[in-house]
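Dropping the structure in here first, questions after.
All protein chains of the complex are present and in place, except for one that has been dropped.
In this document, chain identifiers A, B and C correspond to the written order of the chains, with residue numbering beginning at 1 in each.
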Amino acid sequence: MPPQAHTANAGLDTHDMTRLQGEALAIRRLVLKTLNKSQAGHPGGSLSAVEILTSLYFQVMRIDPAQPNWPERDRFVLSKGHASPVYYATLARRGYFPETELATHDTLNSRLQGHPDMRKTPGVDMSSGSLGQGLSVCVGLALGAKMAGHAYRVYCMLGDGECQEGQVWEAAMSAPKFGLDNLTAIVDWNRLQLMGTVDEIMPTHSLPGLWREMGWEVLEVDGHDLMALVKVLQAPHSAGKPLALLAHTVKGKGVSFMENRVEWHAKPVSGEDLKQALDELSQEGAQ
Amino acid sequence: MADRVSMRAAYGQALQAYGALNPKVVVLDADVSASTQSSHFGKAFPERFFDVGVAEAGMVDLAVGLALGGKIPFVNTFAFLLTLRAAEQIRTCVAYARTNVKLVGAYGGLSDSFDGPTHHAICDIAVMRSMPNLTVVVAADAVEVARLVPIVAEHDGPVYLRVSRADVPNVFGDNYTPQLGKGTVLRDGGDVTLVATGVMVERTMRAADRLLAQGTRARVLALHTIKPLDRELLLAAAADTKAVVTVEEHSVIGGLGSAVAELLSAEAPVPVQRVGLADCFAETGPYDALLDRYGMSVDDITAAAHRAIALRR
Amino acid sequence: MSQVDLSSGCGPTIACREAFGQALLELGREVPNLLVLDADLGSSTRASVFASEFPERFIQVGIAEQNMVGMAAGLALAGWIPVTSTLACFASKRALDQVRASVAQPNLNVKITGGYSGILAGKTGITHQSIEDLAIFRAMPQMTVLAPSDGIETRAAIRAAVEYRGPVYIRLTRDPMPTVMPPDYVFHIGKAVPMRSGSDVALLSTGWMLLPTLEAATILSGEGVQATVLHLPSLKPFDAEAVVEVARHTGAVVTVEDHSILGGLGAAVAEILSERMPTWMRRVGICDCYAESAPNEDLLTKYGLTPANIAAQARELLASRTASRA
Partner (left out) sequence: MVYHSDELVAALAERAAQLRRTAIEMIYCAQSGHPGGSLSAADLLTALLFHKMRLDPANPGWPERDRLILSKGHAAPLLYAALAQRGFFPIEELKTLRQLDSRLQGHPDRLKTPGVDMTAGALGHGLAIGAGLALSARLDNQTFRTYVVLGDGELQAGVIWEGALFAAKYHLDNITVIVDLNGVQLDGPVRDIMPIEPIVDKWRSFGWYVIEIHGHNMRQIIDALDEADDIHGQPTVIIAHTTKGKGVSFMENQCTWHGRAPSPEQCQQAICELAVSPDAADAAGPAGGGQ
């Protein structure tokens, strides 16, 4: 029997917190190193999602890295597929494949494609990268699980810019119809997209309101607060309703010169950038 | 090798330059204007530039409305998103309704190489070519794309223009003037015809050099307009050389290769070997390495030429 | 494969969409993890037949084709075999990137059906006709593309698609058609179906154009021209060997499809023959234009999808080939 998730609803003790913080820091460092090595990829939206993925993969989700295809595992779909560096770093830290493999990201013959590929990477539940599609897939997955009597939960992470895609609202409208209380959509609400702030590009007005009017239970959380994330992800939710967790995050989180800077959506990380970023992170880690 | 010039930068600058001349031009982008380089226009003419966010289907319909109002909208995003996500908008509201919308697919072919197969555009030409009323154009280099922008803008009707992300050597000189529906003979030769489009034109010229060294004189045709095809040029080349190779950065199904095969099968059946992506999704990696890996190397072109010649009756 | 026995003539007329509904129903009884997703067109496509017996396995998503295809991908991930049902125009265009990115690329076991294909969309007109779907899906890696002819072949094709593991697009016809295939017909993905043998010209059909093509062969036969008829319900994978063989045998090929002459069957045949055995060809289909709203017979006549036009194209092909040899 694969290991179960850490006891649901139990608060995190100091030991857990230290462990999760350590993982988040390690993942952040790996993200930066991977991006520096590949000289491609998306730093900003990877760093904003570190704590969300850490809390899911190291505390909340029922998974077994030794059996990536364990049928009863919880599922995760990275709809904002361009954040693949943080996804891969998380999976590597969790033991799905060796950390050394991260260096192959974006090279020919690598199992780590520019965007997640379920046919190549152990632990990736669904291919993604063309924005706007992940939530529909998760609605199908959650519905399929319910119909088959499976108890697993489905998590979908979207970007906030991605919520401009009409398909997201098609999917959002459909999940309540099917009573998918086994579905959690997490919006990495970092308020920036490739070309500027979401408010400049195409305001989504009241994001909580939009999700609520589509029929979802809506909660907001600080997306960098591991304790809060774990708590809200593990809390029981309204029966019969899907949960939209709007996670307030900072794009480029953890690296001073990347935080809230639009240009770090997809800028290569130079050797100098890497050094400075790792310096900052080790100071943080030492505190 | 010749210096490499950014095709997308050339496109962006040309659009800005033309925008200064023609106030009817408006530009739309779906949150990737720094990538497509429509941002040049956006900075120069903010009142005529609309970033609609991550919403490609809606963007095309919005452009249709602008065209109905007499504007000449240039719609920009990645080629795969434009031609697939908005395929039905393009088919119904642009092609069928024949609205004067210019669709510009950036990052054509495998040129967004590091973003991987989700971001490759390998069937966009097939999709666009299948739609009546659409003119389908693929730019080969910075010179050609810059010259095409005003021509596309002034053509009365919907156009799909594919642009590459890559920095590519210029094939065309400063005095080059493209014409929609017309190809160019880049090199004359009587042994085999190499028909190339897009960034593959440059590789095809290299293949022609290699063939010449082997004693085979290849005629090289550069064809930016996939639809309507330059029938005269192709039929003459087929009649003269009796062996044809098509070269494109696209699936071998449905694109230039199919267009040429369709034409020649009906008018002058000669061997046609298709060089392109062999009906598969590619992977992530350096651009040139990907082209080589997936069947679009200079060697692939010369091998195809030899196959075509061997089949010649 | 042996030639189909046509000695008993045409069978009863079966509405192809009814056959689709029946096929879903039969398979629903046999395959417990088969699901049908519908985008508010079930009563038109006849996916509704499945809904009446298996309401718990019928998923109504409303007018939201993109979401439907994405959901189908998710259901496939969860171990179901989803069949999506909408019109061909929407399956191949509104949800195209979803089919590509969420189904074809991850190679998920989703069956995409496209009803009302070609120009026979029941007078609704161009917005609901689909003359591009074969070209579009043929260009997409990892897709299997099927276009059955009559009610019997439709049922067989749906069965074959469900038994096959991987993404499939099945092009469906709306209207009643006399059946051509024998009742025990079995569909083989990737195989051509020889229908008739003759040495003067080869007529290659796909979809419901099989019947008019056979009728054209009869017309030609009356004039002393013996036509081979090869039916190609599997556009991808494509039976290149069979096509090359009939081209070698006859030296003249006419393709026939209720689809644009660009990118579909005509292109598939032109690609193969140009590559392996250059042969004189004619392509009968919609000549790269949009049709219109009208009764079927009027449309077919105006746009050339008739036995008479197929025969005429074959005649002209033979004449022009002779002229070019002279």
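Just so it is clear, a residue touches a chain if its C-beta (ideal position, glycine included) is under 8 Å from a C-beta of that chain, and two chains touch if they have at least 3 such contacts.
This one's a predicted model, so the numbers in the text were calculated from it and none came from an experiment.
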* Quick one: jot down which shown chains the absent chain touches. => A, B, C
* May I ask which residue of A:18, A:67 or A:206 touches the chain that does not appear here? => A:206
* Asked: Taking the entire complex into account, which one of B:47, B:156 or B:174 touches the absent chain?
  -> B:47
* Asked: Just one of B:29, B:88, B:262 or B:300 touches the chain that is missing; which is it?
  -> B:88
* **Touch criterion as defined above, residue of C:38, C:97, C:258 or C:288 at the omitted chain** => C:38
* Where does chain C touch the missing chain, residue by residue? -> 38, 40-44, 48, 60-64, 66-67, 89-90, 94, 121-128, 292-295, 298-299, 302
* **Touch list for chain B against the chain that is not drawn** => 26, 47-48, 50, 52-53, 55, 57-71, 73, 88-89, 92-93, 96-98
* Footprint of the hidden chain on chain A, which residues? -> 164-170, 173-174, 176-177, 202-206, 209-210, 212-215
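Heads up, the rule we're going with is that only the chains that are shown with their structure count from here on.
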* Structure fact -> One chain's C-alpha mean falls closest to the whole-protein C-alpha mean, and that chain is B
* Taking each chain's centre as the mean position of its Cα atoms, how many Å separate chain B from chain C? -> 30
* Using CA atom averages as chain centres, what separation in Å is found between chain A and chain C? -> 42
* To do: Scan chain C for residues touching two or more other chains and write them down.
  => 97, 100-101, 105
* **Where chain A touches two or more other chains, by residue** => 117, 127-130, 132, 166
* Would you tell me which residues of chain B are touching chain A in their complex? => 29, 31-35, 39, 51-55, 57-58, 80-81, 85, 114-119, 283-286, 289-290, 293
* Footprint of chain C on chain B - complex, ascending -> 80-81, 84-85, 87-88, 90-92, 96, 117-118, 122-123, 126-127, 129-133, 227, 244, 251-255, 257-262, 264-266, 269-274, 279-281, 311, 313
* State the interface residues of chain A toward chain C in the complex, per the touch definition above. => 71, 75, 117-119, 125-130, 132-145, 147-148, 150, 154, 166-167, 170-171, 173-174, 178
